[in-house]
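Dropping the structure in here first, questions after.
With one protein chain removed, the remaining protein chains of the complex are shown where they sit.
So, chain A:
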């Protein structure tokens, strides 16, 4: 855990401009508290399939006005991420795992590599299967609500990874048409604090980086029966290259501007968001609009530019953390899950 915490505190995406605007923030916060005591109207519970938060009209107005001036409630700018902690290899029974805490959002991803038969249309490639579980979250996400959100996230992940060269699927093939590696990616949403798509994509990339697939050899007998032999050395494994794996950047439209990494409150104020998946080289591999509102074409163009910029810096920071953790190797101290 220490490795992850070091990475987090080294300040990647640390967007606290507290020093500069401290004076103004305090004044606003006091006024806000007074306003909340005076008139708290329940207005528009935004239950858009995610955990809902109750905001009064005054609070929404406060957030919207702040965003117009590039100042968000916690002091970040419109393009800053919250402080994030990434740790890999947290679950020992999996082939690869990762845990990401982005502000209050907590995601755990476990990848298990199992042998299966390749798909009919692509006989010389392995494939990935995504499964997302949201039920441990809040009472309204139990049962149907959680299942819908889970399938929504899984479909988004399928679309993001549908680009052929995001993961090298040919390296997952053992015997064309007969055996291949299937990577079952299981995502657990431990806590939803806004911006779950970004956090999930970061966790999936970190888990894929951490995945170790054992090397197998195929022995063929005289009769033609094939036997699969696992190598004896537990450290002899295939690692996946995650250079082309995209990360999702969610841009939420609030008022006339868009923000990156919205908290639950900011999501309640935004009517439409654009999900863009960006690779480390700045190529956009998928786009999707979510939300009940509509977007102006000009905003979409601006959001794509912002998404590309933010995505590239996200990839650089994430790769740095992953490489550092890798170099620590076995000397990394193991702290408990809540450490």
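The definition used in the following text is that a contact is a pair of C-beta atoms (placed from the backbone, for glycine too) under 8 Å apart; a residue touches a chain by one contact, two chains touch by 3 or more; residues count from 1.
Please note the rule applied: contacts and distances are computed from a predicted model.
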UniProt protein name of the chain not shown, from "Exoribonuclease phosphorolytic domain-containing protein", "thioredoxin-disulfide reductase (NADPH)", "Exostosin-like 1" or "Metaxin-2": "Exoribonuclease phosphorolytic domain-containing protein"
Given A:97, A:137, A:252 or A:279, the one touching the chain that is not displayed: A:279
Listed residues A:74, A:129 or A:152, member touching the removed chain: A:152
Selected residue (touches chain absent from view) among A:73, A:190 or A:300: A:300
Interface with the unshown chain - residue positions in chain A: 45, 120-121, 151-152, 155, 159-160, 162-165, 246, 272, 274, 279, 282-297, 300-301, 304-305, 307-308
